[in-house]
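Dropping a structure here in structure tokens format, bear with me for questions.
Here the complex is missing a single protein chain, while all its other protein chains stay put.
A, B, C and D are the chain letters, set down in written order, and residue numbers restart from 1 in every chain.
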Amino acid sequence: MQRIGVFICHCGTNIAATVDVKAVAEALKHEPGVVFSTDYPYMCSEAGQNIVKDAIRDYHLSGVVICSCSPRMHEATFRKAAAVAGLNPYMVEIANIREQCSWIHKDIPQATEKAITLGKAAIAKVHLNAPLYAGESPVVKRALVIGGGIAGIQTALDIADAGFPVDIVETKPTIGGKMTQLDKTFPTLDCAACILTPKMVDCAQNENIKIYSYSEVTDVKGFVGNFTVTIKRKARYVDETKCTGCGICTEKCPMKKVPNEFNLGMNNRSAVYIPFAQAVPKVATIDPEHCNMLKKGKCGLCAKVCTAGAIDYKQKDEFIEEQYGAIVVATGYNPINLDKFDEFAYSQSKDVITSLEFERLTNAAGPTSGTLLRPSDGKHPHTIVFVQCVGSRDTSGCGKEYCSKICCMYTAKHAMLTREKYPDTDVYVFYIDVRTPGKSFDEFYRRAVEQYGVHYIKGMVGKIVPQADGTLAVQASDLLDNKQLHINADLVVLAAAIEPDKSARPLATMLTASMDTNDFFTEAHPKLRPVESPTAGVFLSGTCQGPKDIPETVSQAGAAASKVIGLLCKDKLTCNPCVAHSDEWMCNGCSACEKVCPYGAITYEDKEFRMPDRTTAIRRVAIVNEAVCQGCGACTVACPSGAMDLKGFSNSQIMAEVDAICK
Amino acid sequence: MQREMIERAKALLADGTVNRVIGWKAGEFDYDITPAVFTTAEELDAGFLYNDLCAANLSKYLIKESRKEGKILAFLKPCDTYSFSQLLKEHRIWRDHVYVIGVPCEGKVDVDTVKSKGITGICSMRCDGETVRVETLYGEESIKKDEAMADRCLNCKSKKHVVYDELMGEEGDVLDSHRFDMVEKLENMTPDERFAFWRGELSRCIRCNACRNVCPACTCEKCVFDNDASGIAQKAAVDSFEENMFHIIRAFHVAGRCTDCGECSRVCPQNIPLHLLNRKFIKDIDELYGEYQAGADPDTKPPLNTFTQEDAEPSVIYERGGNK
Amino acid sequence: MENKVTKETILRISGVNPRKCMRCGKCSGTCPSYDEMEYHPHQFVYMVENGEIEPLLKSKSIYKCLSCFACVERCPRDVEPAKLVEAIRLAVIRQQGENHLKPETIPEVLNADLPQQAIVSAFRKYSK
Amino acid sequence: MLKLPIAKLDEFFAAIAAKETLYLPVDNEGGQAQYKEWKEGVSLSRALNTVRSAKDFFFPQTENLMEFKTQGKAIEVIDSRKESEDFVIFGVRACDARSFTILDKVFLVDPVDTYYKTRREHGTIISLACTRPEETCFCPLFGIDATEPEGDMRGWMTEDALYLEPVTEKGTALAQALGDLLEDADAAPVEEQKENTKKILEKLPFSKLDMEEFNGDNLLKLFDSPKWAGLSEACLGCGTCTFVCPTCQCYDIRDFNTGHGIQRFRCWDSCMYSDFTRMAHGNPRLTQLERFRQRFMHKLVYFPSNNDGEYGCVGCGRCLSKCPISMNIVKVIKTLGEDK
């Protein structure tokens, strides 16, 4: 019989307001094995923890039940406290009477009764708890960053700076991500390339960083500290080690009519290309979809002009397998597709553009060399309408229900820059709300209005109709003036919502990391563990976790790096002791458990047994590798004889809980 | 066939290929045949039997027998080879200690079925083509073989041997059987009717464990129902819950592994149609996850130990038509 | 008993939840009858939400709405202002208590091009 | 000799059932007979015998013995026996009727099993003579006359009448209570039936087995016989033979935690089970051979040694027809009996 102590937390009034904590303490006092039962306003406070520790010592407790908030919150806290007092931490069980009781019920007697039942279930479980001891597993001291945008770059640089090797996998031929396509950055208006490219170069030059550009992650196995990742290096038909990035091939390539994705298709590039001047690695890539040599076997011009002999038409996709201790996801975002928004005539008129396209139109390296010209006729636009929230905050199914966060600020930036460069331009910004919470953000927005005279109109554009004269008839409401406006615009810029990159979903499956309904990665805790995924060893950096601007992305990238460094600093990781265990006397050796184990943690051994009838028998039995087992329990149900059980969540423990609840 | 089998067994004993033979041994009447291990030619001559009354599935004995010294010759009917193959898949039988000879089966006469036709006092029984001639204490009777066979043979799933070292007679084929008709009939009943049906059947259970102990899929070193630590150990079904519990869990534990050999129903002293539980799982698996025959091949993953991302949701059972 | 048309009536008839509105004004931005209307689509939403039903019942705006449903189509929050306009219209008709459409008259006015839905909705509106 | 016209059979059952619960063999969904309580519309099975024996009435498969409830540190022991009521079992065959004598020798000797005793006292047995024995029957081997069964009242069923003869006081009392439903009758038709049945009994293949070998003097010889290995090798270790047996009397006592207390119950055990008589140190009979041997040694040697030569078998033949692998007491007797 265990000697159990029961501790009921008031959590201020969070619990005590709906649960009669005294009554719970009193009721649980009479449960079998309970030798001590008390309540306290904040059990998780130091004083509260001391009550637990003292009781463990004074009453020689062998088990502890804390009735408090969710075990996801403070299980670790109380386990630590128990350990300090000399009790095995796995002799502590939490009854969740806050999230799953006091916060959802209003009726005090009902909530109290439920709290007592939950307490009894936890007591019933503790009766069957056994001390558990955590094993250890080694840590591979190498990190993987998936995505080479500013988030990935910053994370990689920070990890590398701490002295750990780190690999970046980027699907594009160059790292840099979306930020390379931006012109200026808010609220300081410094040029994106000027601050980004040095970091890209740093990456290339840092000995600890290895860049796998034009590559994808295709498989992830293993677990924290010991991931095995398969990386597909797509054939770029250019030997990266030989190419000097001189660019002669791109000049000579006869196939020059490939839409240039870097400029969002607003101009063309050649079939062999370097995305932009500061690309890292600065290596050419042949686009197999457009290269005549690869498609038809005719041409070969680039190979002829390449003095370095880097062109290799026979290159194949290459798969490499690498070991990592930690993985950082930095897969970034894309503007949403605007096909569902006919009213804005995006697909009908070249002069209706997205904000990212606008960035390219104002960027010196863009298709117009930085002069703002209408895509349709190359003329200077005199009236520009910016529409915010295109697809953001949209529950109709056409867009995204969340706020994309960055649009208010970049639209203000665009409006301001336009007015600064072209004071003869009329600029209208249609907004639903202007959201500028950030350092120097609101000041920035006010400058656009006050200093640059941008017309901010509270209201939404209802429709845009291209006119015969090349203008765009913009019909919108001005809610403050209660008027409908009709503006003949030369250019309309849509602030499209942003969404996670499409590669994130399959990656999340590979990583077993969870995602929310919008395909943003879920953090381990929304407030307290914002850069960790719930899957141990997987970290989140940048917009893959949620919309963010550059400063926020960079700070999160640094935070993710520091978490990775913290992990890689350890030589060994303590394993979860709640792992499967096979009773070899009952094991049939049938392999059912092995078949369902996602980690390959189960192997078989022919073992000699001295049978009860004094004969010797060789039997095939399952062996669980405790360092590899993650404790899901799939094997325990696959096992018909019940030989396989899960420590900490054993059959008898769960059934005891069931019994207590149904009593 | 019996003569041939004995001769072949003697030859294999003589040349040392095997040191034992597992087969069927004659009893007091023609129908009370006992599985037995023969070690000499004399024993074979004296007792070895193979006819249309040899119903027992011998594969389960091979778990123990294959762990003994030397090789054992096993005569397996088509049905038995499925069980044998499934046991190999589960690493329960040491294949290299067994020499399998596949023997044909034309369907087995079931004495309980004969008795259920009102024939009592059966002292002797002989299959004469399609007729079964029965001598009883009260005179001679005859019955058509079709009427003397149990459901498992009337709805035989296969005459094919899936594993063997040697085959006697001609190889048969996998058959189209109507083995799921009764399951379907039950599915089409209302839940109340089904409940009444199964209560009527399962309430007769005496928890003798014959179904479990004869089942070639129930080979656990220690059954959960015998294991006090499992939390569901039962020695006797104390109430209706325990009757249900035993049969549900047993069917679940053999789901995806049961080859539908029908031994459970054959041995049940209370004539409970236990195979209808197993067949329900087989039918569901076939319908939801694609045709699967346990034991048919050594490689296909058992349906409960695999999955596809497109699998039906459990809610499918609320949606399936009629009273299903 | 006086047939006071309440906010609840309108909400029930229309099935609209005005609280979903985030005040973006896209409905009014897209409305082709905007200039003809005293109260604009977004105002219907505000006013119903604020319980100001009387002015709407009296307003000519409800007859200026073309029921083009552009506002419904484009509302990012699925508020469906046109349904409110329709509900107000229906409330007005119901208050009048007239029986404009009798089943007997249907065959006379029947026209092969007339959609079934129109007949049904006409019945709903104009028949007692 | 009393007589009841067959047409009045239901009236007869109703008259008994009006006083006390009446159980009789009834056909079930499995096409076999089992004892069920008589109610309007329930008819007597024509089968020779029930699958489960009549021992259930006195020694049921599971039976609550007592309950414990704890409150704080106190333990309350509750006698969970229900008030027993009188009952009548109709249609018990001679074999089962004899089995009660065997069970009495186990349960009614000191220390008396009060649960069994109470049931025994409350039960009245109306036995029924056999007319169509099965090939598996061998009750004559144990001196049982299937045409003259034991019981509180014995009966013979002919085409047109049920003849009854009270044997014990209980039987007489029951007959009296039924009053003029029963009429006095000539025993001639009964005698005729007995003659016919005896002719069949003569033909039974196992009614004259040689039992000379099976006595206490041969205990060690039989125990050590090398033949057990062959006999037991196919045994599945199921409990069918023991559970259908009218004389098997082993039970296990177990506790069940109901969540509100502990229910202590007993249930039949089977010597064929691997955990039979398992004790703290383990199981004294580790192999199926030992367990199999236990069953037959008990019935054929140990029991008669302790009970004036009375075998622990009544020759009902249930185990012969129900054993999944057709291994049975007859095969054991024949095989070991050869070794004289």
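Keep in mind that, in the parts below, a residue touches a chain if its C-beta (ideal position, glycine included) is under 8 Å from a C-beta of that chain, and two chains touch if they have at least 3 such contacts.
Methods note: contacts and distances are computed from a predicted model.
Per UniProt, the protein behind the absent chain is "Hydrogenase iron-sulfur subunit"; the candidates were "(2Fe-2S)-binding protein", "Endospore germination permease", "Hydrogenase iron-sulfur subunit" or "FAD dependent oxidoreductase". With respect to the full assembly, the chain omitted from this view is in touch with A, B, D.
Touching the chain that is not shown, out of A:Ile168, A:Ala330 or A:Leu646: A:Leu646 (per the contact rule at the top). The chain not displayed touches chain B at residues 183, 186-187, 191-199, 224, 230-232, 238-239, 241-242, 244-245, 248-249, 251-252, 255, 277, 280-281, 284-285, 288-289, 303-305, 307-309, 311-318, 324. Residues of chain A in contact with the chain left out of this view: 70-73, 96, 98-101, 103-107, 110-111, 113-114, 117-118, 121, 508-509, 512, 514-517, 522, 534-535, 578, 596, 598-599, 630-634, 636-638, 646, 649, 651, 654-655, 657-659, 661-663. Not every partner is drawn; the one left out touches chain D at residues 256, 258-260, 263.
In the analysis below, only the chains that are shown with their structure count from here on.
Chain A and chain D have Cα centroids separated by 72 Å. Shown for chain B are the residues that touch two or more other chains, of which there are none. The touching residues of chain A, counted against chain C in their complex, run 343, 389, 393-399, 430, 432, 458-463, 475-479, 482, 484.
Across the interface of their complex, chain A is touched by residues 20, 22-31, 34-35, 40, 42-43, 70, 74-78 of chain C. Those residues of chain B that touch chain A in the complex are listed here as 67, 90-92, 219-224, 227, 229-231, 253-254, 301-302, 304-306.
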